[in-house]
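Every protein chain but one is kept in place in this view of the complex.
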Amino acid sequence: MTTAFKGIIAYPVTPFTQDDRVDLPTLTRLIDDLVGQGVHGIAPLGSTGESAYLDDKEWDAVAHASLQAVNRRLPTVVGISDLTTRGAVRRARYARQAGADALMVLPVSYWKLTPDEIVRHYATIGDAVDIPIMLYNNPATSGIDLAPELIARICREVPAVTMVKESTGDIQRMHRLVQLTEGRVPFFNGSNPLALAALAAGASGWCTAAPNLQAQLPLALYEAVAAGDLATARALFYRQLPLLQFIVKGGLPTTIKAGLRLRGFDAGVPRAPLQPLTAADTDVLAGILAKLDAGMR
Amino acid sequence: MTTAFKGIIAYPVTPFTQDDRVDLPTLTRLIDDLVGQGVHGIAPLGSTGESAYLDDKEWDAVAHASLQAVNRRLPTVVGISDLTTRGAVRRARYARQAGADALMVLPVSYWKLTPDEIVRHYATIGDAVDIPIMLYNNPATSGIDLAPELIARICREVPAVTMVKESTGDIQRMHRLVQLTEGRVPFFNGSNPLALAALAAGASGWCTAAPNLQAQLPLALYEAVAAGDLATARALFYRQLPLLQFIVKGGLPTTIKAGLRLRGFDAGVPRAPLQPLTAADTDVLAGILAKLDAGMR
Amino acid sequence: MTTAFKGIIAYPVTPFTQDDRVDLPTLTRLIDDLVGQGVHGIAPLGSTGESAYLDDKEWDAVAHASLQAVNRRLPTVVGISDLTTRGAVRRARYARQAGADALMVLPVSYWKLTPDEIVRHYATIGDAVDIPIMLYNNPATSGIDLAPELIARICREVPAVTMVKESTGDIQRMHRLVQLTEGRVPFFNGSNPLALAALAAGASGWCTAAPNLQAQLPLALYEAVAAGDLATARALFYRQLPLLQFIVKGGLPTTIKAGLRLRGFDAGVPRAPLQPLTAADTDVLAGILAKLDAGMR
Partner (left out) sequence: MTTAFKGIIAYPVTPFTQDDRVDLPTLTRLIDDLVGQGVHGIAPLGSTGESAYLDDKEWDAVAHASLQAVNRRLPTVVGISDLTTRGAVRRARYARQAGADALMVLPVSYWKLTPDEIVRHYATIGDAVDIPIMLYNNPATSGIDLAPELIARICREVPAVTMVKESTGDIQRMHRLVQLTEGRVPFFNGSNPLALAALAAGASGWCTAAPNLQAQLPLALYEAVAAGDLATARALFYRQLPLLQFIVKGGLPTTIKAGLRLRGFDAGVPRAPLQPLTAADTDVLAGILAKLDAGMR
C-alpha cells in the first residue's frame, strides 16, 4: 500500500436514498466497482461527492464507509472543504483517524479571503494532522481563486501541502506552477476537458468523476501519455471528450447520478436545491454513452 | 408595528467572545444602539452577520436573541442562506416562529444552479412559511447571479417573494428590474457605494452595515432623496463614500468589527478563516471615521 | 460664444450616400436640426459618427463641414481617435484650424498600451494644439480601459486635458473620479443608460446620440436634474430608457441611422462591415419611437 498518488484518481458520488439520506451500502458497491475497474486512487467526498451539502454526521458516515470500502487497496485522498477553519480541522481529523492517506483541501468562502487568510487556513489544518495535503483550486465552485504564485507560496510555507490539484481549466496555470515550483510539486488535473493538455504538460494524474460511468478511457489516456504515445493519447482524448464536456457542463453530481441510473446503478438524485438531470439532457447523455460503448467493443 | 419595509435597513454584526462563541449580550446591546439611532429596520443574520459561518444551533440562538432585542420596535428581515433547500427551510421556519417579519433569502451554491432550481428553491421556502420574502442577489458572495429577468420571473411565480435586494453594484440591473416589474416590486440597494444611484433610481431603501459605525449619514442621505433634494443628497453621499468603499473592499464583518472596536465597542473578531483587520488597514479606517466625525460636529 | 461645455452634447451620425461616400449636405441639415432642437453642444466625429471607418480625406471633409454647419452657434468638440499618435495629431491640428472649440480624444489600440504610453499620447496631442481636450474612456469600442487613477493622473500631468467623458457605464468610476480630482475636473456621461445616475452623481453633462432621434427628453432630463427635481428626472429617465437601451445594444450608427430613416430622414446606412439594422429590429425601434412620441403629445 502506497500513498504515492498518480494516475486516475476517481471520485465516487455520494448516493442518497429516496428519502434523502446517505445510502452507504450503495456507496460501498460503487467504490468496489471503481477499485475493480483499475483506477489508481479513490477520492471520497470531493465536489462530486456533494460534500458541501452534507451535515457533519452524514459527512463522517460517508468518510468512514468510503475508507472501509477501499480497505487500503488503493491510496485515498478525502476532500475537506468547510466554510470555517474549525469545521475543516474537525473533518480533517476525522478523516485521518478513519484511515485517509491524504486530504484534498479546498478553501471555500462566503466573504473573500486574503492570501494571508488562505495560507493560515492551510497551515492550521496542516498542523492538526500528520498526513499529506493536496491543495485544491476550483474557483468556479469555491468562490476563491488561488493564483499559481499563491499556490507556490503555500507549498513553500506549509510543509504538509505536497501536491496540487488545479481545476480552473487554464493550462497556463499549470505551466506557471511548474515554473514557480521548479517542477518539484506534483500537480493533478481537476478539469476534465483539460485532461490531454494537463497530462502533456506533466501532470502526475487526473482527478475525475468520469470513471463512475467510464473508467477504461481515462485509464487508457493516462497510460498512453505515460508511454509517450501522443497519437494514441490524442485519439483516446477526443473519443471521450463529449462525455467529459457533458458532465462538466451539467454539474458532476447531477450528470453522474443520471448516468449511473442509465447504467442500471441507482445512486439516487442530487440533494436540493440541485435537481435530477432533465429528461432531455438525460437523452443526450444516453446517446453519448451509447456511442462510447459502441466504440469500446 | 408595520412590516412595510423602507429606508435604512441595518445589519448587525454577530459578536463573538474571545473563545469564538456567539456573544448574545453584546449582540443585544448592538441592536439596541441601532434601534436608538433611528434606522428603519433591522436585518439580523445577513452577510455581515457571518450567518454562513454559524452552525445551526448558533444560528438559532442569534436569530432568537436578535428578534428579542428588536422586540417589534422596528420591522425585521432575517437572512436565510443555506447550501441545501432543507436547511434553508429549517432556518426560515425557525425565524418565522421566533417573530421575524420577513425573510431575506439568498440562494448560495457549490454547484451552479439552473434557473429552474433557483425558482424551486424560493418556492419551497415560500411554501414553508407565511411571511414575505425579500429576494437577495449577491453573486460576489453567493456564487450565483440572478439576472433581472430571472428575478422578475421569481416575483411572478412565487407569491411569497414581494421585495428584491440587489447587491451587484450595477445600476442597470435596477433599471431593468423596474422595467420588467413595471415598477411594482419594491427593490433595495445592497451595494453600499451604489446608494446614491440606487435611491435616485427609485430604490425603496438601502440595506447596509454602515449604521454599525455611522447611522446618521445614511439616514440623512435617504431623507434627502425622499425629499427630492438632490444637491444635499449628493453632498451627503460623497461625504460618506470613503467609509462605504472601505467597508466593502475589506469585507463587511472584518471592517465593521474593527470599526466597532475603534468606537470602543468590542464585538470580537470575525471567525476563521477570516482574520481581524490588519493594523495598517485599521489605521486607515480610524482616519476615515475621524474625518467623518469631525464633519458631523 | 463660449467653450464652457455642459448639458446635452449631441453626436451627429455621418451620413453616407448610396455609393458609400460621405454625404455632406445631409450632414449639414442634420446638424442644423440638432442645433434647432436646443442641444447645448455638438460633437462631430465621435463614435456615432463612424470616424473610425473614415479615411483621412473623408474625415477632414466631415470635420470641416460639421464646424461650418454649427457656425459657432454652439460649442463644438471634435472626436479624435487614431491608432497612431501621429495620425491623431494630424487630425487634431486639422480640427483646430477648422474651428473646433475642443477635442475629445479616445486612445485606441491594437496592442495594449501601458499607462506611460497613454499619458504620452495625450501629452503629444496636447502639445500640438492650443484648445482644451476632453479625455474619453470607452473600452468597449477602443480596447483600452483607463482606470480612474490613470484618468486623474493624465488630468494632473497634461494641462490641456480639462474634461473627462466616461463611457464604461459604471457609476463607481465617476464617483472615484470625483474623489481623485476632488471634484475639480468636469466629467460627462457617455453611457446612455447611465444618464440618471451620472447626472445625480454630478456629471456636467451627457454626450449622446439620442438627440438625432429624440432631443427633448434628454434635454428635459438634464434640466430636471439641474433644477434638483429628482422625481421629475426619474420619470423622464424611465420614459426614454427603452430608447437609450436599444440604441446602445444595437450599436449607435446602426440604430440611429435606422431611426433617422423611420423619422423620414435619409442618412444612409453604416459602412461595412457594419450592416443596416435588421427588419425585425427596425420594427422594435419603430415601436419604441411611436410610444415615445405618443407620450410627448
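Which chain is which? They are A, B and C, in the order written, and residues in each are numbered from 1.
Convention: a residue touches a chain if its C-beta (ideal position, glycine included) is under 8 Å from a C-beta of that chain, and two chains touch if they have at least 3 such contacts.
Quick caveat, the model's predicted, so the values are computed rather than measured.
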{"item": "Contact list for the unshown chain, restricted to visible chains", "value": "A, C"}
{"item": "Residue of C:Gln68, C:Thr85, C:Gln179 or C:Gln216 touching the missing chain in the full complex", "value": "C:Thr85"}
{"item": "Candidates C:Gln68, C:Ser109 or C:Gln216 - the one touching the absent chain", "value": "C:Ser109"}
{"item": "Hidden-chain contact residue, picked from the options C:Asp20, C:Asp127 or C:Glu149", "value": "C:Asp20"}
{"item": "Touching residue (missing chain; options C:Asp32, C:Glu117, C:Glu223 or C:Asp266)", "value": "C:Glu117"}
{"item": "Contacting the left-out chain in the complete assembly, out of A:Ala100, A:Leu194, A:Leu236 or A:Ile256", "value": "A:Leu194"}
{"item": "On chain A, residues whose C-beta touches the chain left out of the figure", "value": "169-172, 175, 178-179, 183, 193-194, 196-197, 200-202, 225, 228-231, 233-234, 238, 241-242"}
{"item": "Contacts of chain C with the absent chain, listed as residue ranges", "value": "20, 47, 50, 52-53, 83-86, 107-114, 116-118, 120-121, 124, 140-143, 251-254, 270-275"}
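Definition applied: only the chains that are shown with their structure count from here on.
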{"item": "Most central chain, judged by mean C-alpha position against the global CA mean", "value": "B"}
{"item": "Fitted rotation between chain B and its twin chain C in degrees, CA, nearest 5", "value": "180"}
{"item": "Chain whose Cα centroid lies at the greatest distance from that of chain A", "value": "C"}
{"item": "Between chain B and chain A, distance of the C-alpha-averaged centres to the nearest whole Å", "value": "35"}
{"item": "Centre-of-Cα separation between chain C and chain B, whole angstrom", "value": "38"}
{"item": "Between chain A and chain C, centroid-to-centroid distance (C-alpha), Å", "value": "52"}
